[in-house]
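All protein chains but one are shown in place.
Order of writing sets the chain letters: A and B. Residues in each chain are counted from 1.
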């Protein structure tokens, strides 16, 4: 089972490349927020898996909880900050 | 037995993660990408966290039970905050005047 968790953590890391593409190349700024949010919600699961690999689940769960809070606050703050900017919806390269 | 159920739950959760990631690439515009990005990821977090919580509990001590409770609390927290974050992003898009993509015909 430890090997299974190690391999699933690797698969999860590989899956994170796809939202990273959206966050780097996304046509609008809002697409980038969305990519960062998706990476954050995967990272919460990944942190608990890292806890299993190091046999310190009790410690890594607290880190995952703090990461989930921080991810939520980051999305709320950034979308409020860019609230009424001009050119938010325009495509840029 | 419990280990096999938890492995199965983690794999199904990863299928949902894969669907969310593919949807972010394939769907045509910002609003419809948000359906895939926000909601399928929430389901993936729910299923894989349920599998991990089952795996923690399978040798039962008080510390492991508390860890499983904390994992369930993370899931409850994600289920409350994920629609709020999605709504914040959509609201920013609507106020910026981003037009939703519709079918031409």
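Methods note: a contact is a pair of C-beta atoms (placed from the backbone, for glycine too) under 8 Å apart; a residue touches a chain by one contact, two chains touch by 3 or more.
Keep this in mind: contacts and distances are computed from a predicted model.
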{"item": "Protein name as given in UniProt for the chain not displayed, \"RNA polymerase ECF family sigma subunit\", \"Multisubunit sodium/proton antiporter, MrpE subunit\", \"ATP-binding cassette domain-containing protein\" or \"ABC transporter permease\"", "value": "\"Multisubunit sodium/proton antiporter, MrpE subunit\""}
{"item": "Residue numbers in chain B that touch the chain omitted from display", "value": "15-16, 19-20, 22-23, 26-29, 31-32, 34-36, 38-40, 42-43, 63, 66, 69-70, 73, 79-80, 82-84, 86-87, 90-91, 94, 100-103"}
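Definition applied: only the chains that are shown with their structure count from here on.
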{"item": "Complex contacts: residues of chain B adjacent to chain A", "value": "3, 7, 10-11, 13-14, 17-18, 20-22, 24-25, 30, 33-34, 37-38, 41-42, 44-45, 48-49, 52, 55-56, 63-64, 66-67, 70-71, 73-74, 77-78, 81-82, 84-85, 88-89, 91-93, 95-99"}
{"item": "Complex interface listing, chain A residues touching chain B", "value": "1, 4, 8, 11-12, 15, 18-19, 21-22, 28, 30-31, 33-35, 37-38, 41-42, 44-45, 48-49, 52, 57-58, 61-62, 64-65, 68-69, 72, 75-76, 79-80, 82-85, 88-89"}
